[in-house]
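See below for the structure under consideration.
Excluded from the complex is one protein chain; the other protein chains are retained at their positions.
Let's look at subunit A:
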Amino acid sequence: MPGIETAVPALALRDIACHFPARGNPGGTYTAVRDSTITIAPGEFVSIVGPTGCGKSTLLNVASGLLKPSQGTVEVFGKPLTGINRQAGYMFQADALMPWRTALENVVVGPEFAGMNRAEADRLGRDWMARVGLAGFEKAYPHHLSGGMRKRVALAQMLIMDPKVILMDEPFSALDVQTRQLMENELLELWQADRKSVMFITHDLEEAIALSDRVIALAAGPGTHPIGEFKIDLPRPRDVAEIRHLGEFSRLHAQIWEALKDEVLKGYAQGKR
């Protein structure tokens, strides 16, 4: 997308650093993230890949406003972020649904917080349940639903708020491969409809390339930071299952893997220790 650089970014993390109290070392600190600058243009789908445990989720928590960075600033459409990022929707890696609410009650929880009346919220909720392919499951409780269906409820719960920025933390990592590809395609379809800005965290390079306009690779922790950016010029609309067979896909995969390989090995070595 030409001209992106000149527009006001939807989300800008500038010189972010996050230090945490070190475990088992009173007074010491552990630096999860440092020198991280990431900008996402309006309507852009950006994936962030990195070795497991490198601090990807920390960056997302900073972008959501749930976590205040030790250093650096966050801007949302040019305005500095204070408190929770109200423009953003967050889809968590773990199950975040309320188990005591039915699927529909979970979907409408955002509008309910905003004070929308019950009937209107229910109508909107049913509409979103249908859009994510869950019509007929309104009265089911989360424990009655499969992992994939719970992810759909979480997706509807987030999208019903019409966020301008979507933050996703390995949302499909717990799903089996087939369900995962289905959900990835559905996500792309929903995204294609009204082009929100997406910051998508994953450790799966293929998923990142298949979905994104741009892929940012992170170094292994501690003190993770971006080590490379790659534009993904694959045609849209895409089918995540088929796009993997394109020669261009393999070329990008090889190129990004080259940058990421050493970091993954470093992360693996740390994990083994």
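Following the convention adopted for this analysis, a contact is a pair of C-beta atoms (placed from the backbone, for glycine too) under 8 Å apart; a residue touches a chain by one contact, two chains touch by 3 or more; residues count from 1.
By definition in this document, contacts and distances are computed from a predicted model.
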Chain excluded from display, named as in UniProt, from "Glutamate synthase", "NitT/TauT family transport system permease protein", "Histidine kinase/HSP90-like ATPase domain-containing protein" or "Spore germination protein": "NitT/TauT family transport system permease protein"
Identified contact with the non-displayed chain, of A:Lys79, A:Arg118 or A:His144: A:His144
Chain not shown, touching residues in subunit A: 64, 66, 84-86, 88-90, 92, 94-102, 109-110, 112-114, 141, 143-150, 157-158, 161, 174-176, 179
